[in-house]
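Every protein chain of the complex appears in place save one, which is left out.
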Amino acid sequence: MPAPVPGFPEAAMIACLFFVFLVPLAAAGISLINAGLGRSRSASHMMMAAISSLSIAAVVYFICGFAWQGFIGRPGHVLALSGKSWNWIAAEPFFFRGMAFDGSPASLAALLQIFCVGLAALIPLGSGADRWRLRASCASAAILAGWTYPLFAHWVWGGGWLAQLGANYGLGHGFIDPGGSSTIHVVGGLCALAVTWILGPRRGKYSPDGMAPAIPGHNGVLVLFGCLLALLGWFGLNSAGAILFTGSAPAQTILIAINTMLQAATGSLTAAIITGIRFGKPDASLSANGWVGGLVASSATCAFVVPAEAIVIGSIAGALVTFSVEWFELRLEVDDPGGAVSVHAVGGIWGILAIGLFARFHGPILNVAGNSLPVTGGGAPGQWLARVAANLWPELGPESHLPLPSSDRGRTPGHGSL
Amino acid sequence: MPAPVPGFPEAAMIACLFFVFLVPLAAAGISLINAGLGRSRSASHMMMAAISSLSIAAVVYFICGFAWQGFIGRPGHVLALSGKSWNWIAAEPFFFRGMAFDGSPASLAALLQIFCVGLAALIPLGSGADRWRLRASCASAAILAGWTYPLFAHWVWGGGWLAQLGANYGLGHGFIDPGGSSTIHVVGGLCALAVTWILGPRRGKYSPDGMAPAIPGHNGVLVLFGCLLALLGWFGLNSAGAILFTGSAPAQTILIAINTMLQAATGSLTAAIITGIRFGKPDASLSANGWVGGLVASSATCAFVVPAEAIVIGSIAGALVTFSVEWFELRLEVDDPGGAVSVHAVGGIWGILAIGLFARFHGPILNVAGNSLPVTGGGAPGQWLARVAANLWPELGPESHLPLPSSDRGRTPGHGSL
Partner (left out) sequence: MPAPVPGFPEAAMIACLFFVFLVPLAAAGISLINAGLGRSRSASHMMMAAISSLSIAAVVYFICGFAWQGFIGRPGHVLALSGKSWNWIAAEPFFFRGMAFDGSPASLAALLQIFCVGLAALIPLGSGADRWRLRASCASAAILAGWTYPLFAHWVWGGGWLAQLGANYGLGHGFIDPGGSSTIHVVGGLCALAVTWILGPRRGKYSPDGMAPAIPGHNGVLVLFGCLLALLGWFGLNSAGAILFTGSAPAQTILIAINTMLQAATGSLTAAIITGIRFGKPDASLSANGWVGGLVASSATCAFVVPAEAIVIGSIAGALVTFSVEWFELRLEVDDPGGAVSVHAVGGIWGILAIGLFARFHGPILNVAGNSLPVTGGGAPGQWLARVAANLWPELGPESHLPLPSSDRGRTPGHGSL
């Protein structure tokens, strides 16, 4: 029995374990949504692709993915550039070798990532519905889990250069994304966009006269039940991520869950209202997309906003997803049956933007190795802009000259203690 | 990071968090049961109504519901009547303003209630299956979440007048209902009764010659799988409620889970045996109703009975639900496809009665602000009657003259300590 890790009490470890164990429900929910939004004859194939992708992602991530992702405060390869050091990839041994499964944040992160990488691998399946071969989707899952995802996740969660932006250029806390709006969803959503590009639309989707008849999902019960399961998975994902990657205490997951629920609710209601006004009847598929879009955006913001702000963020996510689905389908002729590009890429980018616009930080954020960063409170428009900049356009400039609001000084570190 | 709340150790907080996170599975289960018991063509609409009701209930509860429900020991409006003070509605700010999400029981209750109010809002959907328009069901969910539910929940869980009965009139512990047999299920079930009243029966259900052909549910797999999910949700609901509203320790949830499981099992078996004897073949829909009826009754009693009593209570719940479904359908011509009135209203009333008949209290019950009430042990028929009275007919009289059994004196307060 290992001794408790300093600064990470056993209560936080057990809470985190429990949150991590909920995450596969997000994968189950997304699988059902993908299966329900496709055609009936390919539903079983879709679930088979989901199970296979999850399996391959887990095995490949175990083999080499974690070695390249790593964790804050563990070894990485560093580039020296313009006088500053940039950590661009981790340097762990393969096969989880040397990892002590002792309840440390690093070991919990390894377990969490096995599920997160599977979730990311499921996202392109929705876009490739009805036409993606099993072998190709498995190869895509392997590349995502073995290289693309670990690299980007290292930059954000592993103490890499995006997380270092704050310290290196004084850009506030650097790039913050506790639940993976960017690492899981933008990565998965852009991969989905590439897949639709390569596969082209389904036969009969775009006729020569430019009409694009909607091919409705075959099973609304699967889709909407999947939404409910995904909600539980997201509670786990956002809570575990906030504890492991941004130093939240277990008690703060109450706020996280409330925000997550409200964002899903408002995302779905906004989509229902918009489609109700435009088509005379709320559309179930787009409401489901709005629900998941709200969840995706919540991953970045849930720990740092108050519930009233979560409602605004969720409503905007629902509206963005609704219009984006139509825009991709009709303007760009991207045939994306699951709406994966809109839900995950657009929803994720909105989440990253929203954390810059809305987030208030009430304590040090532990996203760079060992160093609790100084706190910058929310409020002034200049700070908002700088924070958006830090999350999106790191080259825009420093915000280190902004004064610290005194109310945020002297807070205790984030983790709970018994 | 907030300091631990006195009397509510972090271990209880983390256990409670985990139980609260299971509650959405109850909502998912009830949604699937509703969808499976209706007609095939309305299954997708039913799930859409479920997601929308959950969303609206969450948002409205956030806006004003919690302000009127409150929590034990927090501000409320008090009426002075016949020399006693009656707390009839809470006086919290709207929008969760001023609420510290710090792991306190009040903040956990706020999170739990967001899910409970959604669960209550789902109940009438089963009764309105195949004929309730989406807009009307959303309006009903908003009224339930914004006014009806918070008011009644305040009376029982928020330190309101029903909870005060014990202290004000010496009626034992007052009205006790840890998991919400009354607040969630009787309220939801009576709302369902009103809905069937207003909507009238489905076309073709009652022919002029008085025949009422059964319209069987379209998908038994959905219904029975929903029952299994609901079981998990109820574990969470009963456990979290017992910790937050009646001061159970985390360890006592073992007994709660055993009782909950046994009540669901015997409820379902009793319904299967009764329908097997009467119709020659056990009826799957009524067995599912018996299962959920047993769960509903368990919400009131689970923390205060031994497993052998749980079996009796569950069996009676199953029998009551079975006969009640037929009675409502054939005698009262109430067309209730989901059996929601029988399962939730009848099952819930039985649960409230059963806690008076069977419950044994082994420690102070924390259901009135700050005051741990004195303990009255079970046993004497006079006490039973008084306790039923306290739970149902508060005007019947005091039981304060009943002696305390010495074995119950000097117990430590209910919450666990590390």
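Just so it is clear, A and B label the chains in written order, and each chain counts residues from 1 on its own.
Following the convention adopted for this analysis, contacts are C-beta pairs under 8 Å (C-beta built on N, C-alpha and C of every residue); 3 or more make two chains touch, one makes a residue touch a chain.
These figures come from a predicted structure and were not determined experimentally.
For the options A:Leu134, A:Ile198, A:Ala214 or A:Leu330, the residue in contact with the chain missing from this view is A:Leu134. Screening A:Leu54, A:Ala240 or A:Ala288 against the full complex identifies A:Leu54 as the residue touching the chain left out.
When the missing chain is restored to the complex, the residue among A:Ala67, A:Ala90, A:Ala110 or A:Ala284 that touches it is A:Ala110. When you scan B:Val23, B:Ala249, B:Ile274 or B:Ile349 for touch with the missing chain, the hit is B:Ala249. Checked against the hidden chain, the listed residues B:Leu37, B:Ala257 or B:Ile349 yield one contact partner: B:Ala257.
If you put the missing chain back, the residues of subunit B touching it would be 11, 14-15, 18, 22, 219-221, 223-225, 227-229, 231-232, 235-236, 249-255, 257-258, 261-262, 264-266, 268-269, 272, 282, 284, 287-288, 291, 306-308, 311, 363, 411-418. The chain not displayed touches subunit A at residues 1-2, 10-11, 13-14, 17-18, 20-21, 24-25, 27-28, 31-32, 35, 43-45, 47-48, 50-52, 54-56, 58-59, 62, 95-96, 101-103, 107-108, 110-111, 114-115, 134, 222, 418.
The criterion applied here is as follows: only the chains that are shown with their structure count from here on.
Rotating subunit A by 120 degrees superposes its CA atoms on those of subunit B, with the angle stated to the nearest 5.
Averaged C-alpha coordinates put the centre of subunit A at 35 Å from the centre of subunit B.
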